[in-house]
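Shown here: the complex without one of its protein chains, the others still in place.
Letters are used for the chains, namely A and B, taken in the order the chains are written, and counting of residues starts over at 1 for each.
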Amino acid sequence: MLIDIQCYLIVSSILFSIGIYAFLTKRNVVMMLIGIEFMINAAIINFVAFSKYDSNNEGQIMAIFIIIMAAAGVAVALAIILNLYKHYKTIDPNQVHELGEK
Amino acid sequence: MLELFFTRTATIVLSAVLFYPIFCHLCAETVRAIERLNYFHNPKVRSYCLSFKKYHTFEYTTGNKNIIFMYHIIFYLFCVLVISLAVITIYTKNLVRAVFTFFLTLFAISGLYVFSLADFVAITQIVIYVGGVLVLFLFGLMLSDKKLLDMNSLQKTTIRLGNLRPFVGLVIAVSFLCLLVFMWFELDMNSITWMHTNPIANAKQHEVSNIGIALMTKFLIPFEVIAVFLLMALIGASHLMRKEVDVD
Partner (left out) sequence: MVKSHVYPSMTQLLLFLFLSPLIVFVIQLIFGTKLPRKGDFIALLVAVICCVSSSILFVVVWNQSPVTYQWNWFIVGKTIFHIRFLLNNLSVIMLLLVSFISLLVHVYSLFYMRNEVFYHRYWAYLGLFTFAMIGVILSDNLLILYFFWELVGFSSYLLIGFWFKKSSAIQANKKAFLVNRFGDMGFLIAIGILYAHFHQLTITELFAENTLSKYFQQDAFWVHLVGISFFIAAMAKSAQFPFHVWLLDAMEGPTSVSALIHAATMVAAGVFLLIRVNPIFTPSVLLIIAIVGTFTALFAALLACVQTDLKKILAFSTISQLGFMICAIGIGSCSSALFHLVTHAFFKCLLFLCAGIVIYYYKSLFQQQNVNLDAQDIRNMGNLRKTLPLVFITMLIASAALIGFPFTSGALSKENILIHLWYWAVQKEGWYYMFPIILLLATATTIIYTTRFIYKIFIARPTIELLCKDKLVNSLHPLPFSVKIPLFLLSLCCFFVLFAWSPFSLAHSWLLNGFLTGIVYHSGILTTFINVFIISILLISILFYRFSITFSHRFYIFNMQVPQYHAFLNHCRNHITYVPIGGFIRLLNIHRRRTDIVIANIFLMISNLANWVDRKIMDQVAYCSSYIALKISLICSNFDIYGIDGIIHGITTGIRNFSIVLRLFQRGNVQKYLSVFFVTLLLLLLLFYLF
């Protein structure tokens, strides 16, 4: 192996941590969504990295599935975010803590 | 100005969408070749392969050492690129810029996929994220409200009502990172048996056709389900985004 698997794993870990940080601290729902995407990508990196050692390439197939689901999630999430903005005139998650009509 | 920006962006994106698969494939072939090269550098493997005379067609020269060094350099460059772009994404104040940087990050990640001999996943990443998610992001945000794009104006008005402080988030993230890194180093790769069962087959079987066959045979039902799921998600998203129309 030319490149050790540890490199992939560490990069994915860093990416995952960045995603966590973005999700936890950003006061913007879009940025939180991006953080989620980072975390998903970190997972995909792990899948792909391990699939290098797999003759059946099942890790890649899982990665494709994950990408599709992430895209679907993003579509729905964006729709929710826009509705949220229409409703509350803000996309700060801390200010959106009430259900139903304002 | 905005129109010019959009056209340029669209041109870049479309060209990337068109050409990046080919690029990726070429890159992946290169990587594969380098991998094979490296593979045969390994005395164990070489003796093993030579005994079967399987890869006899693949010759390599003495100047291969430089190619392998470059290979490493490029990989680490990608790694640094991914992390730095992600950090920039996080700290960008402008939302549109952040989104673009995010997509650059995704590109870099797809490079990592290429280095992992998963060129189809890299292409899928590009196509779906850039073709679907990025366009969705940008169109969704830009077409709804201009105010939404200015994070400063939004953030200034916010009251810090019980939100997490950045420092605490950083601490949690760093501690999680430390734990994960610690885990990876603690992980004994030799205990994972399937990674060593067929070390020779690695280079050959990372073909796109392999994935197609697997999707149509072993993963047929998940494939169908995920297709329906994607459809459902899109319909749901469009339903959520619909205008409120009075029935009367």
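By definition in this document, a residue touches a chain if its C-beta (ideal position, glycine included) is under 8 Å from a C-beta of that chain, and two chains touch if they have at least 3 such contacts.
Predicted, not measured: the structure shown is a model, and the values here were computed from it.
Contact with the omitted chain, checked across B:L26, B:L77, B:V168 or B:I235, is made by B:V168. Within the complete assembly, A:F23 is the residue of A:F23, A:F38 or A:Y53 that touches the hidden chain.
Contact with the undisplayed chain is limited, among B:L26, B:V80 or B:M183, to B:M183.
For chain A, the residues touching the chain absent from view are 20, 23-25, 32, 93-94, 96-99.
In the full complex, the hidden chain is touched by chain B at residues 162-164, 168-169, 172, 175-176, 179, 182-183, 186.
Here, only the chains that are shown with their structure count from here on.
Here the CA centre of chain A is 11 Å from the CA centre of chain B. Chain A contributes residues 1-3, 5-11, 13-18, 20-22, 24-28, 30-31, 34-35, 37-38, 41, 44-45, 48-61, 63-65, 67-76, 78-83, 85-86, 90-95 to its touches with chain B in the complex. Only residues 34-35, 38, 68, 71-72, 75-76, 79, 82-83, 86-87, 89-90, 95, 98-99, 102, 105-106, 109, 112-113, 115-118, 120-121, 124-125, 128-129, 132-133, 136-137, 140-141, 144-145, 148, 151, 154-155, 157-166, 168-170, 172-174, 176-177, 180-181, 184-185, 189, 194-195, 198, 201-202, 205-206, 210-211, 214-215, 218-219, 222, 226, 229-230, 232-234, 236-238, 240-241 of chain B touch chain A when the two sit together in their complex.
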